[in-house]
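The complex appears here without one of its protein chains, the remainder shown in place.
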Amino acid sequence: MTTSVSPYAFTAETFKRVQPEEYYRKILEQDVRPDGRAFDACRTTIVNAGCIGTAEGSAVVRIGDTTVVCGIKAEVAEPTLDQPQQGYFVPNVELGPLCSARFRPGPPGDLAQLVSERLRSLLYVGSSKVVVLEDLCIEPEQAVWVIYADLTCLNYDGNILDACVLALSAALKDTRIPRASLDVDEGIVRADEQATQPLTLRPFIFAATYGIYEGRLLLADPNASEEPLMASQVTVCLMEDGQLAALWKSGGGLCSMEQVQQCIAQARKRYTELASLVSSSSSN
Amino acid sequence: MSGSSRADGRTATQLRPMSASQGVLARADGAVRFGFGDALAICSVNGPMEAKLKEEQLDRATIEVQYRPATGVPGVRARVMEAAIRDIVEASVLANHHPRTLVQVTVQHLNEAGSAMATTLNAVAMALLNAGLPLRSMPATTTCAITADGELLIDPTAEEEAVAASIHTMAFVQEQHQLVYIESTGHYTEEQLAACHELCRAGADKVYAFYRVALEKKLAEEGFVVEAAA
């Protein structure tokens, strides 16, 4: 054996590119993940709220390299006929070509639409509403607030759903909308930007995602290179009172109810971590 | 539990009567109209067929999914439906038996009357079988809702869903009742989730039984002799 590196040598980098699945399996056999994390470890998470002056509320979230900015804008519109007392909440996720080479310019792709809809469904089913829509009413049947929550991804490295839920939660907590009233004579809404008030929010929701590798290993917070190797993923959304707000299992792989329960147990630990991050993140 | 606590006279654990017409579209390789009562969806499956060069995958069949709601144009909710359909197809079709081909799955919702996801996914499972694709399993899906007073109702109607505190949809494969898909939103405890899991699993068993009866009937019509299950 010689010590010099032959040009035909099979380096780790080549191995990873040619046989990603085998590469990953070989590393996992040593009870560690390629980026050095333990199976149940999440990437370093940073929350920075209130950093955008032009938005009514904002937050920047980083989970490892995945970076999401959430900005909240409030505007006024007429309520719908069947819900004259309710405002609107419109969450949209933008996964543009800026954040990764996998996204093309143009309208939102399938993944962005999926995450947007998941965020929306956190609001609309049952009593777990993130924002109390009745509190967005300025004048019944005349004017209500529309809360636009736009999430822009700046760097895509997997687990976008967790990052979006976290950014949305932190930004909503940071949001202050001006006190508004309807001028009946003129028929226009005037807002006093000096007198702002926070939104009435229901208990906060945080998400934790777990990949299930080969139907047996639970891997917390999978990154972009791990995600395609996971046959299924489980996302648990928890609320402050310890109850669940949502649970999604996706991917063509199979999992048992015990594995789902393990995910919920792990998510509870992650929840306390995230809740303290958000409460300490506000700038005001 | 009281005899008929629900508006349509069902008990809490009773599914709406299931219906299925197999081979309803002459030009598709497989097509099934499946329904829970009024909730109806039709699914057509084509393939394995030639894939476009840029869609071709070397080791497996490419799966193309399209979902259209009963009314209006497909919006973001349709993307969630398509993702779920894809999960079901990937869990059941032996995609690596047909490399470099395309399997096309198209679902048209005919009438939305609650449990939309379960209706769709069951139609997909039956259509895959109807198309004669080699399958490793046939996932069965049921939805259950928890009312504001904490009562569990299987296979909720649209009216029941509108006032529910949480809605849970789960898809199972028959072996050991492993889960393929879960979508569960609302506000609920872990115990309630476990109860929903039990209820949905029992419901899924009824859906399997229905699959079996429907298939036996169709085979008998085509002149095959079906031996009784052991």
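Letters A and B mark the chains as written, and numbering starts fresh at 1 in each.
Methods note: a contact is a pair of C-beta atoms (placed from the backbone, for glycine too) under 8 Å apart; a residue touches a chain by one contact, two chains touch by 3 or more.
The working rule: contacts and distances are computed from a predicted model.
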{"item": "Hidden chain of the complex, named as in its UniProt record, picked from \"small monomeric GTPase\", \"Ribosomal protein S5 domain 2-type protein\", \"Proteasome subunit beta\" or \"RecQ-mediated genome instability protein 1\"", "value": "\"Ribosomal protein S5 domain 2-type protein\""}
{"item": "Option from A:Leu28, A:Ile52 or A:Leu218 whose C-beta touches the chain left out", "value": "A:Ile52"}
{"item": "Options B:Met18, B:Ile63 or B:Val76, residue touching the unrepresented chain", "value": "B:Val76"}
{"item": "Touching residues on subunit B - with respect to the absent chain", "value": "73-76"}
{"item": "Absent chain, residues of subunit A that touch it", "value": "52-55, 58, 65, 67, 69, 71-73, 75-78, 80, 88, 90-92, 94, 96-101, 105, 107-108, 113, 116-117, 119-120, 146, 148, 150, 152, 154-157, 178, 180, 188-194, 224"}
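Basically, only the chains that are shown with their structure count from here on.
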{"item": "Subunit A to subunit B touching residues, read off their complex", "value": "110, 113-114, 116-118, 120-122, 125-128, 234, 239, 242-257, 260-261, 264"}
{"item": "Touch list for subunit B against partner subunit A, complex", "value": "76-77, 79-80, 82-84, 86-91, 148, 164-167, 173, 176, 178-190, 193-194, 197"}
